[in-house]
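All protein chains of the complex are present and in place, except for one that has been dropped.
Moving on to subunit A:
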Amino acid sequence: MSKISKDQVKHVANLARLAITEKEAEKYSEQLSDIIDFSEQLNELDTSNVEPTTHVLDMKNVLRKDEPKEWISKEDALKNAPDQQDGQFKVPSILD
């Protein structure tokens, strides 16, 4: 039986860029283990010769002409930004 430990949960939370509390880590450990256990039923099936389906329709490399087009202005792009400066998105410092 797969059990997802609290440490694993914390690792995954970091990958997903989620801040979680100790209590949440415990809860996710239980809930994710339950869901993973539930999904173990897929191992009843032998899929060694089955191609995975990533897309249901048979289409490949759909391309359109690479032409420059009017889309949105810089001003519009910044309209919903939480913070901005000099026409650019502003974020808190990356390094101390």
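The working rule: contacts are C-beta pairs under 8 Å (C-beta built on N, C-alpha and C of every residue); 3 or more make two chains touch, one makes a residue touch a chain; residues count from 1.
By our rule, contacts and distances are computed from a predicted model.
Not every chain of the complex appears here, and the one that does not is recorded in UniProt as "Glutamyl-tRNA(Gln) amidotransferase subunit A", selected from "Imidazole glycerol phosphate synthase subunit HisF", "Glutamyl-tRNA(Gln) amidotransferase subunit A", "ABC transporter permease" or "Acyl-CoA dehydrogenase".
The omitted chain makes contact with subunit A at the following residues, 4, 8-9, 11-13, 15-20, 28, 31-32, 34-36, 38-39, 41-43, 45, 47, 50-57, 59, 62-64, 72, 76-77, 79-83, 89, 91-96.
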